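Presenting chain A:
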Amino acid sequence: MKETVWVIVPVLIPVIMGIFLLFMKPSKSRKTLLWITAAGLFVTAGLVGYVLSLGDAGYTLFYLTDTLPVFFRVDSVSRLFVSVVTFIWICSGLYAFEYMKHEENNKRYFGFYLLVYGILVGLDFSGNLVTFYMFYELMTLLSMPLVLHNRSHEAVMAGLKYLFYSFFGAYMVLFGIYFIYHYANTMSFTAGGVFDAAVLAENRSLLLAAAFLMLIGFGVKAGMFPLHAWLPTAHPVAPAPASAALSGIIVKGGVLGIVRVVFYIFGADFLKGTWVQTVWMTLALLTVFMGSMLAFLEKGFKKRLAYSTVSQISYILFGLSVLQPVAVTGALLHVVFHAIIKCTLFLCAGAVIYQTGKTKVEELSGIGKQMPVTIWCYTFVSLALIGIPPTSGFVSKWYLATGALQSGTGIFTWLGPVVLLLSALLTAGYLLPVTVKGFLPGNDFDYVSLQKREANGWMLMPILLLTICAVALGMFPNSLAEFFAAFVPQLM
Partner candidate 1 sequence: MAFVQNFPFFSIVLSMFAGTVSSVLPQKPAKYLNTAVICIVGTMSAVLLGFTLQTGESFTYMMGHFPAPWGNEIRAGVLEAAMALFFCIIMLLSLLGGRKKLLGEVEITKHNLYYILINLLLSSLLALIYTNDLFTAYVFVEINTISACGLIMIRENGRTIEAAVRYMIMSLLGSGLLLIGICMLYDLTGHLLMSNIREAVAQIVAEGTYSMPLLVTIALISVGLAIKSALFPFHSWLPDAYGYSTVSSAAILSSLVSKGYVFLLIKIFYRVIGFSIIRESKIIDVLFLFGLAGIIFGSLSAIKENDIRRMIAFSSVAQIGYIYMGIGLGTDVGMIASVFHIIAHAATKSLLFVAAIGLTDVSGGSRKFIDLTGAAYRNKVAGVAFTVGSLSMVGVPVFAGFISKFLFANAAVYNSGKMLPALVVLSISTILNAIYFMKTVIRIYTPAKTDYPCITWKQEKLYAVTMVLFMILNIILGMGSQPIVDLIQQGLSTFA
Partner candidate 2 sequence: MGANLFANYGEAVAVILFGIGFSNLLLQKNLIKKIIGLNIMDTAVYLFLAEKGYIEGRMAPIVVDGIQSVDAYINPIPSGLVLTGIVVSVSVTALMLSLTIRLYRRYHTLDLDEISTQLKKEGR
């Protein structure tokens, strides 16, 4: 490992720029604001790229206590997550340049947007559990202003709900950290786990309970049943680009936490075949089905997408819970694909709201005639999310299903794929009506008063870019698959 201070630069730069934006004089024009935001996004992206090119780099910032360093390290999982974060953050940020015109307080939005970006990079680069926890808490706190941006009563309540669920989860995690600190040799993430085999054997039931608590705790952020209720409340009330970022990225913070805890702290072998794994798989499958079902029943456009997030993130969690290399590869692929797809879906929903002000699914008939490009993009990524070949969602789901079938986890070997398939049908059921109604509104539709209301370039460009990625990654998944093949087997 190379000690280099460059690792923390991409964490600090957006944080500093974000704080600068927040304290900037309100009299400065919106143009300046956007230039600074754009500069922040791209400079950080460049720095992230540079750090990733350094290879195995790390940096110890300072010591909280003798045994608790604040420590950063770039490993394969960091690379994966930070790339996704950077890509989504830039797309959604550029989209917001236009979208936020109709919201107030742009300065605060972009300030916190940059701040959260820095925190997320820090979260991905964290080299041990305490550093991770620190950024995890900061992520919750700083992303909250994005949720309650418009300050309506509903938004504030949703923000509080988000905050308390997250804190509740975070303290379950902290509870587990206390045990790990006591029993483990180190808190630094090490592939395969940090515990001595003897310690594990001796305190098996206690540590299993700790692992379970941490799973549930991080599961809160990832919207896992039974603590998922905040997600459908909090995500839709945010401005669309923030919803996209929240649903695409912030929930992945919980996924990253679970990956770190399961594969880098406890080790997959420890959990394999235990009650924790069984409960985890059950909860994940339950959430997959329940999320799809609720999305199917939901009338609000953005809320439907939020329920869809609940369901899709649990695909990832299920893939991880199988503790089998192919399924884990599938889960990590789905991290990438779901981030891109869900971001696109929310941006499309945002574009519709921005142009027409319609928020209910049933009001959207004929929308395809008004905003054809947006709705075509929406259709493509919907197909990807359902998992129709050759789009990206198909690849990740294929891996997930094969992994489950090879896993030898008793009833879950066949129950898993069945639930995934069922949920895919439901996904089609809740996403495609918008397309169908949008392009084929029926005979009684008033074609005369119809006018083109396509969103402008700033909003369309990110949507198009993301759509192309969502489809193309499914057609050419080889480089990604190679990247995973290089490190996933080491985790087991």
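How were these picked? Simply put, all candidates are chains of the complex that A comes from, given by their letters.
Keep this in mind: a residue touches a chain if its C-beta (ideal position, glycine included) is under 8 Å from a C-beta of that chain, and two chains touch if they have at least 3 such contacts; residues count from 1.
Quick caveat: nothing in here was measured; it's all calculated off a predicted structure.
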| item | value |
| --- | --- |
| Options 1 or 2: the chain contacting chain A in this complex | 1 |
| Residue ranges of chain A touching candidate 1 (in the complex, touch as defined) | 62-66, 68, 130, 133-134, 137-138, 141, 148, 151, 156, 159-160, 163-164, 167-168, 171-172, 174-175, 178-179, 181-182 |
